[in-house]
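To start, the structure under review is shown below, and the notes come after it.
One protein chain omitted, others in place.
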Amino acid sequence: MLIVMENNASEKDIEIVVRKIEALGFTARPIPGSNRTAIGVVGNRGYVDDTQFLNLESVRQVIHVTRPYKLSSREFHPEDTVVHVGKAAIGGKSFTTIAGPCAVESEKQIFSIAGFLLEQGVPLLRGGAYKPRTSPYSFQGLEENGLKLLARVREETGLRIVTEAVDIVSIDTVAEYTDVIQIGARNMQNFPLLRKAGKSGKPVLLKRGISATLEELLLSAEYILNEGNGNVILCERGVRTFDNHSRNTLDLAAVPVLKEASHLPVIVDPSHASGNRKRIPPLSRAAVAVGADGIIVEVHPQPDEALSDGPQSMDFDGFKNMLQELKKIADSVERPVFSTNE
Amino acid sequence: MLIVMENNASEKDIEIVVRKIEALGFTARPIPGSNRTAIGVVGNRGYVDDTQFLNLESVRQVIHVTRPYKLSSREFHPEDTVVHVGKAAIGGKSFTTIAGPCAVESEKQIFSIAGFLLEQGVPLLRGGAYKPRTSPYSFQGLEENGLKLLARVREETGLRIVTEAVDIVSIDTVAEYTDVIQIGARNMQNFPLLRKAGKSGKPVLLKRGISATLEELLLSAEYILNEGNGNVILCERGVRTFDNHSRNTLDLAAVPVLKEASHLPVIVDPSHASGNRKRIPPLSRAAVAVGADGIIVEVHPQPDEALSDGPQSMDFDGFKNMLQELKKIADSVERPVFSTNE
Amino acid sequence: MLIVMENNASEKDIEIVVRKIEALGFTARPIPGSNRTAIGVVGNRGYVDDTQFLNLESVRQVIHVTRPYKLSSREFHPEDTVVHVGKAAIGGKSFTTIAGPCAVESEKQIFSIAGFLLEQGVPLLRGGAYKPRTSPYSFQGLEENGLKLLARVREETGLRIVTEAVDIVSIDTVAEYTDVIQIGARNMQNFPLLRKAGKSGKPVLLKRGISATLEELLLSAEYILNEGNGNVILCERGVRTFDNHSRNTLDLAAVPVLKEASHLPVIVDPSHASGNRKRIPPLSRAAVAVGADGIIVEVHPQPDEALSDGPQSMDFDGFKNMLQELKKIADSVERPVFSTNE
Partner (left out) sequence: MLIVMENNASEKDIEIVVRKIEALGFTARPIPGSNRTAIGVVGNRGYVDDTQFLNLESVRQVIHVTRPYKLSSREFHPEDTVVHVGKAAIGGKSFTTIAGPCAVESEKQIFSIAGFLLEQGVPLLRGGAYKPRTSPYSFQGLEENGLKLLARVREETGLRIVTEAVDIVSIDTVAEYTDVIQIGARNMQNFPLLRKAGKSGKPVLLKRGISATLEELLLSAEYILNEGNGNVILCERGVRTFDNHSRNTLDLAAVPVLKEASHLPVIVDPSHASGNRKRIPPLSRAAVAVGADGIIVEVHPQPDEALSDGPQSMDFDGFKNMLQELKKIADSVERPVFSTNE
């Protein structure tokens, strides 16, 4: 840690900082400059809370050399984490596809999709039962009835289920029915929910908030890991920027940066990022090529009739064609697409 | 509503859209252009869900003329809403100051601040008992013990209390002790929490998310209003941009825009926006001048010792001087600073 | 075009707008809504200037159905533009690599790079002679001496040259020596420079500004095309967002969006986007997979000694390995990497 003093800091101000450092059991190394002094902190074995230094008027800035997350950091856990869900292994050598509708709408809809995914060798079905919606007047999901349909799909098809939890009460019901708990972008910093997801023992798919830094994402993962649950899958799903040609700006560089900083698997959601089904194949191909461990994609038998997210849902033919393309690229980067058919 | 077709849309595609509009009981008015056709929708008396139109491949864009929020809109409620808390009236002619520490830390701390605010004529004390923190390793608040201290402050001083609720379980306890429930920026789209806040019957101070549009903020307010709770105070607290000279970019233009779009009162939080106590006086002065209905500011008897947000907390002298300045500006815009001393 | 009136617009206000539309020779189609009226404009054969409508207080918004760019739009020019430079064809079936140092530093440096690129089959060498630098104290390039070195490289190796022009005077000298004129991100809206680049008759590589929308990029291309110069190559090089894990956020979705909106070729610059040589291979692979027509990459014989952009420059071995990877992905998407060796 380095503490940068204001340029008008007095000898006494510097003395105060040095004593605070020493009181924590560390060594202070003042580095006088031409305009201001910086003070190096030596001897800490982890991240040091900077609150008491930043509180001082004479301190301009505190620079951390150690990262504030620990359990999610690769520095302390060099090997890749692989999250096993059924036969799929997310974070291993293969590339995993998660697909399904935005929301569970009816028995007919969800079984039609499940049958199709089974045929395609897709191992995990996504589908929302509780839907966080910007407007109180939009369709909010089938709730527990949706979960029950998902459970029946699993029983009858062997597909594993990914579904979202939106609050600390209904998450218990969600955890009962699902294989993977999804935490949506809006809830990335819903800390009580993260703690409950950690305690559930189920793998957690954690989506990046639309304006979250990667450090914040890893600190949110840390909340889950800190409850003893190591099965966290990170998901890049686009960030909010000045630009509006797509719903959000998919930040594919986040994939190699996260994979360097953390041992956790990283997948990409091209559907929510783009908001437009025409963009899903090129962005999915790019996700494979950039090194992602998988994708999560919205598919619907009749996107024209979807109760939510229709414009960004692929139909069956489009999805099938895309899967063929992804297999070729995956082969060329030696990350074969995982398929339950093989 | 206007539906813009893709430039390769066929006569049949246009016919499909026209029939869908008519099926909703509205009138369709096609407007053929040189490259594409747009179809006007006439006869709707409120916001029309665009899902079924956007789902069509032949539709490029749907443009709403009517806003998606209704209860928070000034179009349907032209007079200003005034939220009464104790003697203070937020949203009326006067300018209201809410002040206090980031977090309740101890009896001594909170009573020292309360005494000072009483002296200054400040009517509302803010103070966090449940603290949402980016890192699981940071101080998370005194929780119910913090609430109890706040309740004693109210009893012994008459100050009214603003404190944050962070989940749908503990909000019941919060609602018992507080006068105003704060919903923090990270929870602006925590919809189950918004609904519970709406049901609590207490006034709600709703902070804008760091990357929320004003339309999203008003839709979040709509969740609260939709539960029959009309006492919502909006709060601009800075947004996340590319810039890093301050913690966030305070968007003061949001104040007149919100006040034009909505009847709800709008206050400003210069402490969280700037992250730096030196910026609070100029930004607070600007908040008065731009037409805000109040500010919410962090004050601490010893910012150097604060357990959280010390760098952005003002000390007593700084706050007192600022209040003098604000009074002068408030007079010049005919919005006198409300003071319980007068 | 659709003109949306304010909700308090009177019959007379609407009448004024209708007459203005008719004065332009178009037909007005009022669409009365429950809260406000919108007025469709029918009969225009291109983009209509909205100034005189927006000037009116009674007008809330003008919505364009027709895009403001025409020459760069695919609507009016459905076939792909292919820019031929030497044997390379940018925008055709193949994937083109442009590589070289940030700046021309010396004869030895530039000939060492040129020899290496020749070996690798790379057809175009990039290298700056005029460098726009944020600080006046940074190295500003060898200027005309740099251009002369580039011209000698072309003569002796047959490599084609891409170099940047920074002002309307020195661009004449640049145009004399180079094969492709680069317009940097900071100059994307330097309109006098765009006009001169258009007049030069040379192909122009136009980089997207760090906060430019795609519409603005296409309007800047329009300035060049409008001078009768159709050889414009668009370049996505990352945009500025709240995030700082990389220097800029590479917006790969811009590639399919631009290729749909425009007939111009689109390449990607992963070096400037990431600012970190470790990110260049994954982002380049993603660029191939997403459908870009090429990449422009910084290579240096000794990145440790580079006078500018060293951290984002690849060394020879790194570049060679990457090229092997790109060939495999390019094959899998049927866009073979163009090589002068074949």
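Labels A, B and C are assigned to the chains in the order they are written; within every chain, residues are numbered from 1.
Assume contacts are C-beta pairs under 8 Å (C-beta built on N, C-alpha and C of every residue); 3 or more make two chains touch, one makes a residue touch a chain.
Everything numeric in this text was worked out from a predicted model, so none of it was measured.
**Q** Give the residue, chosen from C:I39, C:L117, C:V268 or C:L307, that touches the chain omitted from the document.
**A** Only one listed residue reaches the unshown chain, and that is C:L307.
**Q** Which candidate, B:V4, B:L283, B:L323 or B:V337, sits in contact with the chain we can't see?
**A** Checking the options B:V4, B:L283, B:L323 or B:V337, the one contacting the hidden chain is B:L283.
**Q** Taking the full complex into account, find the residue in B:A9, B:V255 or B:M322 that is in contact with the omitted chain.
**A** Within the whole complex, the residue contacting the unshown chain is B:V255.
**Q** Which positions on chain A touch the chain that was left off?
**A** 1-2, 4, 7, 29, 31-36, 38, 40-42, 44-46, 63, 65-66, 75, 211, 240-242, 244
**Q** Extract the touching residues of chain B with respect to the undisplayed chain.
**A** 211, 213-214, 239, 241-246, 249-257, 260, 273-274, 278-279, 282-283, 285-291, 325, 328-329, 331-333
**Q** Please give every residue of chain C in contact with the chain that is not shown.
**A** Interface with the chain not displayed, on the chain C side: 47, 49, 51-52, 54-57, 68-69, 132-138, 166-170, 186-187, 189-193, 210-211, 216, 219, 222-223, 226, 240, 303-308, 310-311.
Here is the rule we use: only the chains that are shown with their structure count from here on.
**Q** What chain lies closest to the overall centre, CA atoms only?
**A** A
**Q** Rounded to the nearest whole Å, what is the centre-to-centre distance of chain A and chain C, using the mean of the C-alpha atoms as each centre?
**A** 31
**Q** Centre to centre, by mean C-alpha position, how many angstrom separate chain A and chain B?
**A** Once rounded, the distance between the two centres reads 27 Å.
**Q** When the centre of a chain is set as the mean of its C-alpha atoms, what distance in Å lies between chain B and chain C?
**A** The answer is 40 Å.
**Q** Can you list the residues of chain C that touch 2 or more other chains?
**A** Chain C, residues with two or more chain partners: 211, 241-242, 244.
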